[in-house]
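A single protein chain has been removed from this complex, and every other one stays in its place.
Note that the chains take the letters A, B, C, D and E in the order they are written out, and that residue 1 is the start of every chain.
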Amino acid sequence: MKIRVLLPTIMDIFNEEVKQEFAHYLDETTEVQVCNLDYGPASVEGEYDEALAIPNMLEKAIEAQNEGCDGIISLCFADPGVKAAREALDIPVIGAGESSMLFASMLAKSYSVVTVLPNVISMIENVTKSVGVHGKLASIRYVDIPVLDLVDKEKMEQSLFEEMVKAIELDKAHALILGCTGMMGVAENLQTKLKEHGYDVPVIDPSFASAKVLESVISMKVKQSKLTYMKPTEKLRTSR
Amino acid sequence: MKIRVLLPTIMDIFNEEVKQEFAHYLDETTEVQVCNLDYGPASVEGEYDEALAIPNMLEKAIEAQNEGCDGIISLCFADPGVKAAREALDIPVIGAGESSMLFASMLAKSYSVVTVLPNVISMIENVTKSVGVHGKLASIRYVDIPVLDLVDKEKMEQSLFEEMVKAIELDKAHALILGCTGMMGVAENLQTKLKEHGYDVPVIDPSFASAKVLESVISMKVKQSKLTYMKPTEKLRTSR
Amino acid sequence: MKIRVLLPTIMDIFNEEVKQEFAHYLDETTEVQVCNLDYGPASVEGEYDEALAIPNMLEKAIEAQNEGCDGIISLCFADPGVKAAREALDIPVIGAGESSMLFASMLAKSYSVVTVLPNVISMIENVTKSVGVHGKLASIRYVDIPVLDLVDKEKMEQSLFEEMVKAIELDKAHALILGCTGMMGVAENLQTKLKEHGYDVPVIDPSFASAKVLESVISMKVKQSKLTYMKPTEKLRTSR
Amino acid sequence: MKIRVLLPTIMDIFNEEVKQEFAHYLDETTEVQVCNLDYGPASVEGEYDEALAIPNMLEKAIEAQNEGCDGIISLCFADPGVKAAREALDIPVIGAGESSMLFASMLAKSYSVVTVLPNVISMIENVTKSVGVHGKLASIRYVDIPVLDLVDKEKMEQSLFEEMVKAIELDKAHALILGCTGMMGVAENLQTKLKEHGYDVPVIDPSFASAKVLESVISMKVKQSKLTYMKPTEKLRTSR
Amino acid sequence: MKIRVLLPTIMDIFNEEVKQEFAHYLDETTEVQVCNLDYGPASVEGEYDEALAIPNMLEKAIEAQNEGCDGIISLCFADPGVKAAREALDIPVIGAGESSMLFASMLAKSYSVVTVLPNVISMIENVTKSVGVHGKLASIRYVDIPVLDLVDKEKMEQSLFEEMVKAIELDKAHALILGCTGMMGVAENLQTKLKEHGYDVPVIDPSFASAKVLESVISMKVKQSKLTYMKPTEKLRTSR
Partner (left out) sequence: MKIRVLLPTIMDIFNEEVKQEFAHYLDETTEVQVCNLDYGPASVEGEYDEALAIPNMLEKAIEAQNEGCDGIISLCFADPGVKAAREALDIPVIGAGESSMLFASMLAKSYSVVTVLPNVISMIENVTKSVGVHGKLASIRYVDIPVLDLVDKEKMEQSLFEEMVKAIELDKAHALILGCTGMMGVAENLQTKLKEHGYDVPVIDPSFASAKVLESVISMKVKQSKLTYMKPTEKLRTSR
């Protein structure tokens, strides 16, 4: 099995960490490839960034299919380009946001997402509606740290913990989702810490979730419905 | 008042008709400008096309604001680029799909959309969910004619009429929306024809609807909420 | 274009102000007529008042149609008589509440209404359900001032501002609606004041919204669906 | 226990039958009084009729409370005047429509209403939304017989049976409600006939249901919430 | 009329009180029988207890039908065994939770349940979804007292009152339901006390509610739909 992880950013500084994390998530026989954008935004923090990231993501996605990949992950919590790529491709395309919401919906009666900035709350809400699990959403909270500043892992983890406790106590969340794929490597710690505070709840890492979901659908030999995501019609399309 | 209508297509053959129609819809003191894309798809018939259309639409939208326009219309039923442009701009941005759905929701207990191809049904459903009027949607039907073939107005009108009757009789629609902005100039005729068949229901033209909604919000001095559509954060963004 | 605004009150003290405000909202070629009730309540602050107001409103509405009006507005946030008048008439009938909810639903992901008294909250909620935009309602708050005491504009505006800030901060509202048509002439001020406090959100005046919606539907040549609002059946009807 | 049944019609021809039926439904110690309107419509077949019926119903309801009644029934499937009377009174006010919907929601996973005319479908849908059981509504069908023609019981029963079979087979209804209080004395027969055809489902008579619900709430000593239905505010109210 | 009340507990200490209360609720010609379990849990405080209680409840339910009872009540707020017994039996089976939710939905625009422990909140939410009145649920609160400790009536009543006030003031509840059938004999007092504090709202006792609903459906000659609750298929079933 060979999968490719698409990062919707022009920065290549995350590639190595993502590759190592995915190698850890996936079966050892699965080959993971990671690629970032040639052009587009430095990070996705709103609809505007998303729109600028998708065209090159689609090129990368088509390239991955042409090069024999078995599936693709859009590694960003807002699932940029997932719908468009599902139309264009015949291999499964999976988003990190949708994957984590589905595990949360199954394991608890309600979930909260803790994300980076208020700018992305509406986008994430639209993902919950499109996936169909909006009814279980307790709240979307944020740590007020831009994506590219998530490198200070200690500060991020502390802020996440504080918002997660509020999500449980004030918003009645029974499961928690890290609302940015940049929040890597802290889910297990946070789960342990919450348990020590009396809250034995799942904390879901969206990158990990997307890895397992893609591996699952590939082995089940299913992919996106081509009735929902129909093949693009023939026509003239130009680029700059 | 000066407004600009953005057509998400690289073809310029519609510009003149759109300009004339909008001049007819709007107050005579309102100046209408119409522009199509420099690069992107020939028409929007799915998520893939939409993704390719938006980057240049955003450039055109920003240009319109810089040139003193009071508001912008994204003239396509799937409302491409509306969310991203609302983040980037401080003048109102209005979509043709959302505008027509709101009139329909107000005038009837249920509505159907008759669009071009099955490819766009999911996109349109997502618009109904995002606007918040999904609960009144009776059905989305299609005439199975690509956007660029809508030039055969007679065939289009006949097909629309047939699907509208089915929407009323089978799906219990009480109002009807033309589900493509390429379906210009036929709403009134169809309304009359349906009335002659015993169905006195509103038939809404999405272009006309968006013209009236934009004119209304400009005169009310309101625009998109900047809490929902926050200003894009500062960062590096590159293009091809 | 000639429209008639029906005030569901036996008091004629508002007529002049309403007429002037509407003249300001509408195209200058539109003729506005305003009329209040011959019998009924002094104001509508609940279901009981509404029930007493509607019979005479219906008489006034039929009279307006007979006298050649092109459309009618029920100028009260609970939209009294709109459904019944839509059955009886063949010209468009528009309510102030529904009109403002539709603009709010389009411009933001959530909205709050700030109204006069707790007595009308259930009525307003029923309007949101009937229009189909209940899913976006963040909250209904009130200033605790009866309709007829709204004459103290300064106190009203200050109370509205306080509740609007709470709606944004506590209820997560991204757009605001004045929940009584007696709250005239303050929307723009409140919008400015909220912006100065960091909240750049639309504040919608229901009277203004209804004026624009009626003007729009008349020019689009659409009206209420006569499948939803069927013509009253022939029968004996007596009055006191 | 003393209850009064209000018929929203100026005809007094039903009073005796209603009285006898209710005597049969209720505990023998319960006293039943029936009254029709002094002015208003001959029957309620739409929003327009309902609006004309309510003012006198409210007078009758207040009279009933003043004369020591323990509770009131609005005997019409659209529950005319129930909300307004609940504000005005301190004794329980119950509608026939809401009562039957609640039994149906409890006894089956879905229900259909079979009513008189298409004119009342929207009103009934609004009742299902206001009560909160819209999610279980399979369909609203009609026999196309005006209220006052329901006297031909044989024709009515046959038409009801046909629509009920369609509701089960086409709309997946698992319970059935007679959608007009004029359809008295046929529920049990229809239930038997459906069972003979292989459909062992409840058929609910709205008059019977309202009788049991009112009796129940009176004996439980509960009534409408006065937070939802607040006491009308003091003000001038005039009548013709 | 002869009804049997099934207590999902192996304790027989409540039988006498339940019998007396029901004698008080029901018509004096109705015979009430009460029985507890031979094996199962001491009380139902979660899904695990419920699962252990149901098999013997089903045996008791079948026994009741065989002995000529006209209907059965599952006397526990989570309605244990109601669905399974409805399949097995041809007489009506009613749950205490569903009965009280239906009265609350009819009498107010929103309701809260105050129950015993946090353990049962999810179960109760599932009942609201299954009955179809989840949309009106304001909140589920708890007094943090196990079922078997409800014998200290004074403490229970005081805790209930405190949570009810919070439900009204913080959660906007307009009606209240006692969320455990062990909370007998306090509803009327609590209603009075709340009224004295300015909240004139219904407080519903689930045991009383189930008694009235069962009596009502028996007299209406309706029962559960056998399309929703089909007769169990023939097969081998063994027990320990």
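The rule is simple: a contact is a pair of C-beta atoms (placed from the backbone, for glycine too) under 8 Å apart; a residue touches a chain by one contact, two chains touch by 3 or more.
It should be emphasised that the depicted structure is a prediction, and the values quoted were computed from it without experimental measurement.
Among A:Ala23, A:Leu107, A:Leu170 or A:Leu236, only A:Leu107 touches the chain left out of the display. Set against the missing chain, the residues E:Ser130, E:Gln191 or E:Ser210 yield one that touches it, E:Ser130.
The omitted chain makes contact with just one of the residues E:Thr30, E:Ser43 or E:Ser207: E:Ser43. One chain is missing from the display, and on chain A it is touched by residues 25, 27, 92, 94, 98-99, 102-103, 105-110, 131-133, 135-136, 168, 174-175, 188, 191, 199-205, 208-209, 212-213, 215-217, 219-228.
Residues of chain E in contact with the chain left out of this view: 10, 38-43, 45-52, 54-56, 58, 81, 83-84, 86-88, 117-119, 122, 126, 129-130, 146, 148, 227-230, 232-233, 235-240.
FYI, only the chains that are shown with their structure count from here on.
The equivalent interface to D-E, defined as the listed pair sharing over half of its contact pairs by residue number with it, is B-C out of C-D, A-B or B-C.
Mean C-alpha position of chain C lies 43 Å from that of chain E.
With centres taken as mean Cα positions, chain C sits 27 Å from chain B.
Among all residues of chain C, those that touch two or more other chains are 109, 122, 227-228.
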